[in-house]
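Just one protein chain is left out here, and the rest sit where they should.
Then we have chain A:
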Amino acid sequence: MSNKLSSSVPTDREVVLGILNNSEDALNKLYAGYFPMILQFILNNNGDEDDAKDVYQEGIIVLYNKIKGGDFELSSKLKTYIYSVCRRIWLKKLAQQSKKTNNISDFEDIVSTEIDLEEHEEKDRQFEKMQAAILHLGEPCKTIIQDFYINNLSMHDISEKFGYTNTDNAKTQKYKCLQRLKKLFFQS
């Protein structure tokens, strides 16, 4: 393929440090830097723009978890790693849709990413389990749980927001909600 990608790409060190420091700027640069590469790969291998977005975002999550996991060693170039992960994810999706996966047009080198992806699949299952559990939880529980555990609001804020007469009532409500969520999560 003769189309060389010309978008500006941050250096590998910048990306790793940026991710470790939760820098949103680094994420934006990383995202914009390698998206064309994956788009090119997917478009030329039976996929469309939406497939490219899904696969690329999944690939970035794998990279994030690996860097955040602390055991990230730059054994290959970041570009090669991202390409390999996304390639593997896409091939798997193609296989699931029983589309043919021979004669893949490749644009970059490939490194083995099997172990990382196995871990990712496990995490992804957990994510979907939690998503389904929260979806089934219903209001006001959903918002209370999200406010307390995800948005880190205090019990005091929550009792004001929902108009509970005191924090104890809010606590009881939160406890009941959490029990239900746990039940949904562990039973699914």
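Quick note on the criterion: contacts are C-beta pairs under 8 Å (C-beta built on N, C-alpha and C of every residue); 3 or more make two chains touch, one makes a residue touch a chain; residues count from 1.
We adopt the following convention: contacts and distances are computed from a predicted model.
*Asks:* If you had to name the missing chain as UniProt does, which of "ABC-2 type transport system ATP-binding protein", "Trypsin-like peptidase", "Amino acid ABC transporter membrane protein 2, PAAT family" or "cytochrome-c oxidase" would it be?
*Replies:* "Trypsin-like peptidase"
*Asks:* Which is it among A:L43, A:L91 or A:I110 that touches the chain not included here?
*Replies:* Residue touching the absent chain, from the options given: A:L43.
*Asks:* Of the residues in chain A, which ones touch the absent chain?
*Replies:* 3, 24, 27-28, 31-32, 35-36, 39-40, 43-44, 49, 53, 57, 60-61, 64, 100, 102-103, 105, 123, 126-127, 129-131, 134, 149-150, 171-172, 175, 178, 182, 185-186
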